[in-house]
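A single protein chain has been removed from this complex, and every other one stays in its place.
Per-chain residue numbering starts at 1, and chain names A and B are given in the order in which the chains are listed.
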Amino acid sequence: MDVRIPIIDLYSNLVVPIQGAIDDDAMARLQHDVTQRIQADGARGLVIDVSGVEFLDSFMTKNLRDLALTARLMGVSAVVSGLRPAVAITLVEMGLEIPGVKTTLNLERALELLLSLQEEEARALGEGEGDHG
Amino acid sequence: MARPLHLFRSMLRSMTVAPLWLWAVDRDGRYTMSEGRLALFGVKPGELLGVSALEVFKDHHPDVVDALRHALAGQECRTLTSPSPGVELETWYVPLRGADGEISGAAGMATDASERLRTERDLRDKLEVIERQSSTIRALATPVIQVWDEVLCLPVIGIVDSARTAEMMQGLLESIVREQARYAIVDLTGVEVVDTSTADHLIQLFRAARVLGVEGILCGIRPAVAQTVVALGLELGSVRTMRSLRDALKWCIRARGDDRAVAGGARSSPTRSATRL
Partner (left out) sequence: MDDATGSVLEALCRYFPSEIARAIHASTLRRARLDPGPLPEDGLPDFVSALEQSLPMYIVDPARRSECIGAVRRLMPAYAGDEPSEPNGPVSAMVRVRSAREVLQASDTARQTARRVGFSALDQTKIATAVSELARNILLYVGDGEVHVTVLTSPRRGIEIVAVDSGKGIADVSLVMDAGYQSRTGMGMGLKGTKRLMDHLEIATRPGAGTTVTARKFLS
């Protein structure tokens, strides 16, 4: 069970593709690796892609949320992409939507979203306005 | 082996009704018997005796030759052939053995299967039509229509029970994924009555759509439905509501930034300003 979840660099965003069911150790290692990479690479966005995940229970969802919030604390916007319809329906029935974390249909939309958020942020900072998304 | 054939022969001579052709060939495939409603099969009485079946069928019916060879090698088989348009022949081939157990020839029966096959074919065609209609009906019952680029609409009609809701939800979400929609409009114009569980299901629908990153819009809520929702104390929360499908669509178009005429009022949607990667 020595599977390391890959972290891919894409235009100053980090993409984490999760396949199948991840065991707890792999998740803990991922959290560690992601935070290290954020610090080392200066990434500005994080996409956690779950298109390869067949189901999410409350524990797994919490892990994803923790990962996203950890990144947020380090100043990185995080998006979860690729939730399958069956998984989406199940999460909703269990009341497990992740508040505060954006979810998108797929990786492409996630990157679009991150890019526009980053542009907005840059504009806001550049114009001296304090309000940003 | 000769006696049963003899019996058959006598039986056939007295049966004038059944469209059967009984035949037998020797070890070399030459006809030793050919009885029955031969005219049906385009055969004249006595025409085939002594003739090699393998030769007769060589050019146009290789499957018959094949079956004969199999039968002469000891294997029972069956063919379906069409000697003339509209006529289907079903033929059984049986090996014949002499007293010593060695193969002495083959015999068989051919019957006109045209009627039966036609019935089967009709039945199958009808079933296919019904199947197609049935899936059309099912699709009509839970239709998801693409009304604009990346905008889907689900018109809800009548009473929504839990079985239909599950189907609706699946259908809508799968369409969202397939069409890569960004907006989903649920039109309740056709819904006159709403109870707690229906409302609950609709809310689930919107939440699931949101999880997929899609903006959900509810439109066409009738006065009675609106009053029920409020009276039941249901939380429609962050679901955007509009008066009509037309309004909802206009909103989506504007949100996508497609409506350039509305200069100052147009919200530049984040998704539009993204650069192509």
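The working rule: contacts are C-beta pairs under 8 Å (C-beta built on N, C-alpha and C of every residue); 3 or more make two chains touch, one makes a residue touch a chain.
Please read these numbers as outputs of a predicted model, since none were measured by experiment.
Touching the absent chain in the whole complex: find that residue among B:82, B:170 or B:189.
Checking each option in B:82, B:170 or B:189, the one touching the absent chain turns out to be B:170.
Given that one chain is not shown, which residue among B:28, B:120 or B:192 touches it?
Answer from the full complex: B:120 touches the omitted chain.
If the hidden chain were put back, which of A:9, A:57 or A:108 would touch it?
Touching the chain that is not displayed is residue A:57.
Even though one chain is hidden, which residues of subunit B still touch it in the full complex?
119-120, 123-124, 127-128, 130-131, 134, 163, 166, 170
State which residues belonging to subunit A touch the missing partner chain.
1, 21, 23-25, 54-62, 65, 84-87, 89-90, 93-96
Note that in this section only the chains that are shown with their structure count from here on.
I'd like to verify one number: the distance from the centre of subunit A to the centre of subunit B, where each centre is the average of its C-alpha atoms, in whole angstrom.
42
So in the complex, which bits of subunit A are touching subunit B?
Touch list, subunit A to subunit B: 10-11, 81, 83-85, 88-89, 91-93, 97, 102-106, 108-109, 111-113, 115-117, 119-120.
Could you list, by residue number, the parts of subunit B that touch subunit A in their complex?
Against subunit A, the touching part of subunit B is residues 169-170, 173-174, 176-177, 180, 204, 207-214, 270-271, 273-275, 277.
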